[in-house]
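Here the complex is missing a single protein chain, while all its other protein chains stay put.
Our next item is subunit A:
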Amino acid sequence: MSDPLVKIRGLKLEGRSDEMWMPIINGVDLTLNRGEVLGLIGESGAGKSTLGLAAMGYTRDGVRISEGSVEFDGIDLLTASAAVKRGLLGKRIAYVAQSAAASFNPAHKIIDQHTEAPTQHGVMGRNESVDDGITLYNKLRLPNPETIGFRYPHQVSGGQLQRAMTAMAMSCRPDLIIFDEPTTALDVTTQIEVLASIREIVEEYDTAAIYITHDLAVVAQMADNIKVLLKGDEVETADTRTMLSKPQEEYTKSLWAVRSFERPAKPAINTGATPVVSIQNVDAAYGTVKVLEDVSFDIHEGRTVAVVGESGSGKSTTARCITGLLPPTKGQILFDGQVLPASYKARDKFQLRQAQMIYQMADTALNPRMSIGKIIERPVQFYMGLSGKALRQRVDELLEQIELEPDKYFNRLPSELSGGQKQRIGIARALAAEPKFIICDEVTSALDQLVAEGILRLLADLQDKLSLSYMFITHDLATVRAISDEVVVMKDGRVIEQSAKAEMFQPPHHAYTDLLLSSVPEMDPDWLTNLLNERGVDNIGDAAVDKM
């Protein structure tokens, strides 16, 4: 057997925070042979991306390599000069970033960015490289491969950009590609196409790859071997099948177990009960663009309705209509049987109190300059009119409800909290109004699976204690399975299917629901292969959506 392509030994990395160097990676070994795909998984903060970049001999600002060695094809990347490294990057080692939209330069056409590496490294001329780009676009099944490169990045959809970036990484036919969460930002139906394309092209050119992700099911489709990281330490490494069927370490087992959280089914709704929220024949538009058409569904007391669909399907717009941020152009919203004024401006405090929201990005939904205590105090003061001791007592009570110690967290700033804790503060803020109904807008999609599960369990407990009703907006069907009682599937601003959860996951369902369900990666390493064999490439993902 020949020497490995990448050989990392005892690698330690440190990151700068508050004038101190804190360890990020504490001595990791990694070996990658030619043509092999290694999956790197772990939660955010585990050091996956840092390790991936270090394998290219690159560190971000504020990060440094303190110990260890990184060798690529026998070249020591840590001692190599900047010029030698530049000669390797782009040519023999390429990178595919998480957000293609942010990683393409908005000022240049896609093809100009594609040809840059080959022409700069002298691999081929510009014309040759353009032709090669078109060939790659064809192989990656991009629509209009002849012309798509001549567009600017903002004129192309996210999934297409992600494939164009994979093509760009392939432009010099590198020996190694680092894929850094390439499908995390995509819808399931788009993700599946990108996964299929990446896997195909990596196999065709026998490229070695490091595939970084936090999604186990995705990595199961892509990788030959899997390495699990936790807070900068390697937990275990094994080939994919062994890792899935016989994980050794407790941590790995707990990762595997996340997907098993599921609430027991609740008894059927009393016919004749007045729903807490009733959306009736709602149309809505942004300017002249119609975004909702004839949307109707009910949410009953103590129950969770999951609203599922891809980005742009109108899920969040429906929430905006319910809260009155976007008055519907037609139809009405009923609360406890009473018609709500269309605009939030016309609603009284009591009506406003009843519907609260929790947002996707806890980072941006909390005022970074206000302490946790102040953030929760505001709605308590505003809605409940409490002050002084009673106010402080209520805030403490709310903090206890979300399982954070009041004394410890009251004076902290949001920036001092982890993502999951911030999301808990968002929940407390919503609870402060003592609502009957809460809209959860993708509340777990920015969180790691373990943390997300904690949030889901908390929401479920609160529902049981306070008999809250939830509208749960999500595109993640695992979340739907875990928490919902009823499911509403939306597409292009319409409701295309609604049913109890059990029925939703039982065939036969609507063709689109079927497509959504079948696009969710499963932990079976053969899942993608089987699906492709069964359906063919044109019947998965967006291609199939377009046919509907």
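Throughout what follows, a contact is a pair of C-beta atoms (placed from the backbone, for glycine too) under 8 Å apart; a residue touches a chain by one contact, two chains touch by 3 or more; residues count from 1.
What we mean here is this: contacts and distances are computed from a predicted model.
Engineer: So one subunit is absent here. Using its UniProt record, which name fits best from "Peptide/nickel transport system permease protein", "Histidine kinase", "Heme exporter protein B" or "Cytochrome c oxidase subunit 1"?
Structural biologist: "Peptide/nickel transport system permease protein"
Engineer: Quick one: which of A:30, A:54 or A:97 touches the chain that's been left out?
Structural biologist: A:97
Engineer: Using the touch definition from the top, which of A:60, A:330 or A:408 touches the missing chain?
Structural biologist: Touches the omitted chain: A:60.
Engineer: Could you tell me which of A:155, A:248, A:506 or A:529 touches the chain that is not displayed?
Structural biologist: Of all options in A:155, A:248, A:506 or A:529, contact with the hidden chain holds for A:155.
Engineer: Where does subunit A touch the missing chain, residue by residue?
Structural biologist: Subunit A touches the chain not shown through residues 56, 58, 60-61, 85-91, 94-95, 97, 99, 102-108, 116-117, 120-121, 151-152, 154-155, 168.
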